[in-house]
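A single protein chain has been omitted from the complex, and every remaining protein chain is retained in its original position.
As written, the chain order gives the labels A and B, with residue 1 at the start of each chain.
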Amino acid sequence: MIQLVFIAFALLSVVSALVVLLTNNVLYAAFSLLVTFLGMAGLYVIVGADFLGVAQILVYIGGILVLLIFGVMLTNQKGTKSQGRNDILTENTNRVIGLVVAAGMFGLLYFVFSKGHFAEVQASLFTDTPLKATTQTIGLQLMTDFVLPFEVSGVLLMAALLGAAYLSTKQK
Amino acid sequence: MEITSTLFAAKAIYIGLIFAITLGVAAYSTYGERIVAAWMQDRVGPDRAGPFGIFQPLADAVKMFMKEDFIPANSSKWLFIAWPCLSMLTALLTSAVVPFGDKLDLGGGIEMDLQGIDVNIGILWVFGIVSLGVYGILVGGWASNNKYSLLGAIRAASQNISYELAMGLSIIAILMMTGSLSTKVIVETQQNGAGFLSWNIWSQPIGFVIFIVCAFAECNRTPFDLPECETELIGGYHTEYSSMKLGFYLFSEYINMFVSGAVMATLYFGGYDYPFNEVVEAQFGQNIAALVGVGALMGKALFFVFVFMWVRWTLPRFRYDQLMNLGWTGLIPISMFNVVWTGLSILIPTTFNLPAWASIVVSWSGIGVLLIGLIIYHGATSKKKTVALAH
Partner (left out) sequence: MNYQPSDYLPIIVQLGAALAFIVLTMVATHWLGPKRHSSKKDDVFECGIESIGDARTPISVKYFLVAILFVLFDVEIVFMYPWAVNFKELAWDGFVEMVVFMSFLLLGFIYVIKKGVLKWEK
């Protein structure tokens, strides 16, 4: 059962991620990215990281994808329109550089993931195995052992705020 | 909790029931809206379909179904069809985590929570679904390729994301008091103690005001209904929609109203808790007490639906800059203040060993501090303005 659900979510994310790569229509790419994020959130929930799943939905779907879609709408789309349907199309350019970047990214991610120690996923969905409530654990760890990275991320967010405000007012 | 197949079947029946109740309440909210409007404007209101017009929602539904399913030639056809559906889907999924009642004894040692899913992330489920709901309007309006729809859609999206922030911050104050994201636990912590005196509203007055304002904005209801503001944008994001696609947008608004009423009741008004529920449980048994609880929650939720309608005929619409100013420079700083003040109201009584009522005193004094702060701030800014005018 859990294998089936897992495979369903995994297929959903992989197929929609492929659509993001292969489609020429920018907005269709954005919407399949939405499906990819949803599939990833489902995968997080299945492996018992439900807080991560909902954080993924809140930040990526609720924030970053809206930003992306606004960005697409913001750009001047004259000259890229196809006839009649008014879709926004892009062309694939720089394939060689893209492949090199993709390979580098894959290598980096593989290196990081091979270093990680993953806990064993629950064998069966229906057995009553104790699973620590993830939100509580994350909170305690964040506030005690990882307090410096936490505050540094606060400074980082502030820097991003300042940067956004500075850049947006400079152009006028 | 182990889920057996019997329990799962019972859950399925329960979810089906809640589903039907949600749709029924939403359908009759459209009737209620007209009745309330008629009452407030001293009119008769719907009275033709059946006695007192109670079959009006059915007549509306038949009309919606029989209308032409119009798709503009220049629109992105599939997005145009899919996104009203997404709007409806998100509206229907939100109610899953709302606890509609206490445990029901099914016999044979099986007890079932009257709640779709009781999960660790609880209330965040609502936020996740709501943040998904932004797309229903944003893309639905974009796909119709109409300038009015585009304006309405973008307004709606930025309004929703702006008010989501203050809403999230006002929830945090509740979480600090209960220590759990689970909606069930949030209700249970409000149950112990002296009846309705232990409801969260007493210790979270500022948080509740912020939450209800944000709920109005998230449901796109007056005074925040700029996305569909008729005088400027014709129909806003649903200008091009007809038949049940339009029906889905309107219907999802009513479902959202009902669910947000239920969420507000859960967070601030004790959910399915009602005064003297221990007495009822001792007299009539667990099941009757749980069902009365369901009635109590429904009553609270329907009262909030009434408030939504009441406000619609009381307050005029905001201007867009007023709306954004209220969201960003008003509600967000106030809700941040509320988080800090709630922290103090919990920590001060525990460190100095004060009695329990001290925390309520501290949290209500927050209103005073906030008001003084606002007056000082207002005085400082208005003085600056007069100086600027004088020069």
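Assume contacts are C-beta pairs under 8 Å (C-beta built on N, C-alpha and C of every residue); 3 or more make two chains touch, one makes a residue touch a chain.
What you are looking at is a predicted structure, and each value in this text was computed from that prediction instead of being measured.
If you put the hidden chain back, the residue from A:Ile7, A:Leu21, A:Leu108 or A:Leu140 that touches it is A:Leu140. From the options B:Ala27, B:Ile210, B:Met244 or B:Met257, the residue with contact to the unseen chain in the full assembly is B:Met244.
Here the missing chain is touched by one residue of B:Gly53, B:Gly101 or B:Gly116, and it is B:Gly116. For subunit B, the residues in touch with the chain missing from this view are 1, 3, 8, 11-12, 15-16, 19, 23, 64-69, 71-75, 81, 85, 88-89, 92-93, 96, 116-120, 124, 142, 144-150, 154, 157-158, 161-162, 164-165, 168-169, 172-173, 175-176, 179-182, 234, 239-240, 243-245, 247-248, 320-321, 324-325, 328-329, 332-333, 336, 339-340, 343, 346-347, 350-351. Counting the whole complex, the residues of subunit A in touch with the unshown chain are 2, 45-48, 50-51, 55, 58-59, 62-64, 66-67, 70-71, 73-77, 81, 86, 88, 122, 125-126, 128-131, 133, 135-136, 138-140, 142-144, 147, 150-151, 153-155, 157-162, 164-166, 168-169.
Operating definition for what follows: only the chains that are shown with their structure count from here on.
One inter-chain figure worth recording: subunit A and subunit B are separated by 28 Å, centre to centre, where each centre is the mean of the chain's CA atoms.
Those residues of subunit A that touch subunit B in the complex are listed here as 27, 31, 34, 41, 50-51, 53-54, 57-58, 61-63, 66, 69-70, 73, 84-87, 126, 128, 133-135.
Note for the complex: subunit B touches subunit A at residues 1-3, 74, 76, 79, 119-121, 124-125, 127-128, 131-132, 134-135, 138-139, 142, 145, 154, 157, 161, 164, 181.
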